[in-house]
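Here the complex is missing a single protein chain, while all its other protein chains stay put.
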C-alpha cells in the first residue's frame, strides 16, 4: 500500500480517492472546497506526505492544472513524482515535465476514462513517461484500473504526453461512436415500419456486432425516456474532440467520421446557422426560392 | 423559326416562353392557370399545333410530369416530339421514352439551368436522346441557351436520361459550391480579426480563384443584408441533391462534399435533432454531464 | 421443440442449424451444395416437414432470396410460415409477404447479427411481422438468440419489413463504429509520442467509455498483426450501409458519420481517384502546381 496526495476532489477525483482507499492506500486529498478536502492547502498537503512523495493532480485542464503544477514545483523536492490525471493536451505535459525536471521532480501523464462509473468498474488508464516512474506508481494504477488482466485496463503508452495523446484519441473515437449510434437512433425513430425503436436498440445488447458499453448506456437512457424528449439536442464538447481533429490534420490522417461528429456538436448549439442563412440567400437569389424571414 | 407547344408556365416556363418569342418562335403555351395560358387544355394546345409537333413540358417533376406525358401520349401522333425540360429523375425519362415510342412519338429530356436569370442570360441546357430529335429541336435550344459558342451552353449529353442525369449532377455540385461559400462566410463572420466580411467577399469577385456566378449572387445578397440576418438558416432541398448522392452510392463514387451539403440542409430544418438528443443522453449517462432539459 | 426447414447452409445457415440442433430442435436443411444438405431439393425438403410448416430462408439477398420465396410459394400450403433471415432490403419483405398472403402463407422477416461468432454466442435478432407468427416461431428465436433476458437479444420491431429495417440500421451504425475506431488507430499509429498503439487499444477493453465487442475484435486482430500490415486497406460493402444512407435521405435524417464511413470504403477500393485527378488538374491549371504524371 502506498501513500498518495490527491489534488482535486471533483466528480472524478472524489471517486478516485474512494476507490483507492477501498484498496487500502493512504490518500490525502486537497480541494479548494474544504468540505471535501483532507488538507488546508497544497502546502499543508505536501507537508503531510512522506518523501519521496507522489501527488496526483485531478483538476480542470488548462490554467488550473498549469497553476497546480507550478505551485507543486515549488513545494516538492527532488525525487518526488507528479501524476497529471486530468484532460490536459499532450503538449502541455511536455512543458510540465521539462519544468519539473529542473528540480528533479518526476512526471507522468495519465489519461483516465470511465466517468462516474469508475468508482465501481475501475478506470481505464493510459500513461506516458519514464518506465521507472511508471513502476513506482503501479500500485496506484493497479487499484484504479478495472479488475482483470492489467494490460486490458492499463497501458504505458510511451514517453511524456503519450498518456494524454492516447486519451485524446480515445475521446475522439468516443465522439464518432456516439454519433454513429445517434444517427441510427434518429433513423429508427423516423421510420414508420419500425414501431418500437427502443426495443430494437435494447435487443442489440447481446449477440450483435454493435454491442458496447455506450449501447448499454443508450438503453438505460431510453428506459427512462423512450423518445429522449425530456432533453434538448444541445451538446457541449470538452476540447479533446477538437484536439483529435487538429492532430489528425497535423499528421495528415483523414478523420471524416470524428470531424463529422465534432461538427454535429457545434451545429447542435446554434440557434440559427449563419452558413445556412447564406445558402438560403443564394437559393433565393438564383431561383427566387422562398426563404423564411425572421419575424 | 419553329412552332412550339409549351406546357407549364410557372416561374421557369413563363420566362422561357418570353425568351423564345423574343427570338421569333411561335410559342403556344398551356397552363392550368388560365390567366397565363394561351390555350384552354392540352387537347386544345395540341389541336393548334401543326404536325409534326414539338411539345415542351415544364411542369413539376413526379406525378404532374407523368400525367402530362401520359395525356400527350394520347393526344399526339407518330412523328411528334416531346421535350421534357423539368427536373425529372433520369430514370423517369427512360419510362417516358419507352411509352411514347410505341406510338412513334419522339422524346428528349433536357436539363435546364439558370433560374430566374435565364430570361436575360439564357439557360444552360443538357439534353439526352437521339441525335435526329436533337437536331430537329436545335432552333429552340439555340434560342434558349446563352449567347456564345453553342458548346459552352448546350450539350447533347447522351441517350435518353442523360440530360436529366447531367442536370442532377449539376445540382449536386451546386449544393457543394453553396455550402463551401457558406462555411467560409460563417468563418469570416465569426472571426474577430476580420472586421468587414461582406467587403472581403465582394473583393473576391475579380481576379481570385473562387470567383463565380454564385459568389456574385452572394455579394448581391450581402449588399442588401450584410449580416444575412433578415432570413433564417432554413434550407429546403428539391430532390436533385438527394438523387446525386443516391447515384453516387449506386456507382460507388465517394461524395463526401455533396452529401455533407445535403445533410446540412436536412439539419437546418430540424427544430431539435433527435440524434443530438441521443448524444446528450449518452454524455449524461457516462459522465454526469449537464444536459439541457426541455422546459 | 419444433421442426424447422432451413434453406441455405452457408457461413451463417450452417452454424444456425448446429445451434438449433444443440437446443433440441429438428432441423432439416437444404442447400444446393449437397455435401451439407439434408434434402435433395426444396420440394423434397417441404415434403419432409409436417404441416403447418416453418421454413427459414438463409440465402443471399436479392435474386436468390426472391427465387426461393417464389418456389416455396408454390410448394407450401395455407397455414405455413416463412421466416426470411437473410440480408434483404426491407422493401423486398413487403413484396414477399403480399405474394405469400394470397396463398395463406405467413411471413416474418428477421435480421440476424453475430457473424461467425453466433454459433457460440447466439445471434441478435430483429423481427418484423404479425404477432401471432412471432409467437409461433418464438421457440426458434429463443434458441438462436443469446443467453440472458429475451429483450436484450431479440426484438419484435414492427410490421413486415421492420426486422430488416432494424438490421439495416444496425449495419449502418456498425460502419460508423468501425470507421471511428479505424481513424483512431491510424492517428495513434501516426503519432510519434505514442510508442505502442496496440497496447493502448488493448488497454481500452476494460473500464473505458469506448469498450465494445468490436474493440475486442480489433485487439484480436492486432494481437496477431500489430501493424495490420499483412492485409490491404481494401474494404467491400455489402449493401446495407448503402441502404442506410438512402433511407436516411428518404427520411431527411442527417447521416454524416455513416455516409463518411461508406464513402471511405468506396475510396479504399479505387486504384486512383478520378475526383482527385480533377482536383490535381485544377491546381495545375490555376497555380502551375506540380502534378504527378502517369508514367
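Which chain is which? They are A, B and C, in the order written, and residues in each are numbered from 1.
Everything below uses one rule, namely that a contact is a pair of C-beta atoms (placed from the backbone, for glycine too) under 8 Å apart; a residue touches a chain by one contact, two chains touch by 3 or more.
Everything numeric in this text was worked out from a predicted model, so none of it was measured.
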Contact with the hidden chain (one of C:41, C:250 or C:273): C:273
Residue of B:27, B:255 or B:281 in touch with the missing chain, whole complex considered: B:255
Contact set of chain C toward the excluded chain (per top definition): 11, 115-117, 178-179, 181-183, 185-186, 189-190, 214, 217-218, 220-222, 225, 228-236, 256, 260, 264-265, 267-268, 270, 272-294
Chain B residues that touch the omitted chain in the full complex: 90, 113-115, 118, 121-126, 128, 145-148, 151-162, 165-166, 169-177, 179-181, 183-184, 186-188, 190-191, 193-196, 199-200, 202-215, 244, 247-248, 251-258, 260-261, 263-264
Missing-chain contacts mapped onto chain A: 209, 242, 245-246, 249, 252-256, 259-260, 262-264, 266-267, 269-270, 273, 275, 286
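Please note the rule applied: only the chains that are shown with their structure count from here on.
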Each chain counted as touching chain B and chain C at once: A
Chain nearest the global centroid, as defined over all protein CA atoms shown: C
Longest centre-to-centre distance from chain B, chain (CA-based): A
Centre distance in Å when chain B and chain C are each reduced to the mean of their C-alpha atoms: 37
Residue numbers of chain A (touch at least two other chains): 115, 179, 181, 183, 186, 190, 214, 256, 260, 264
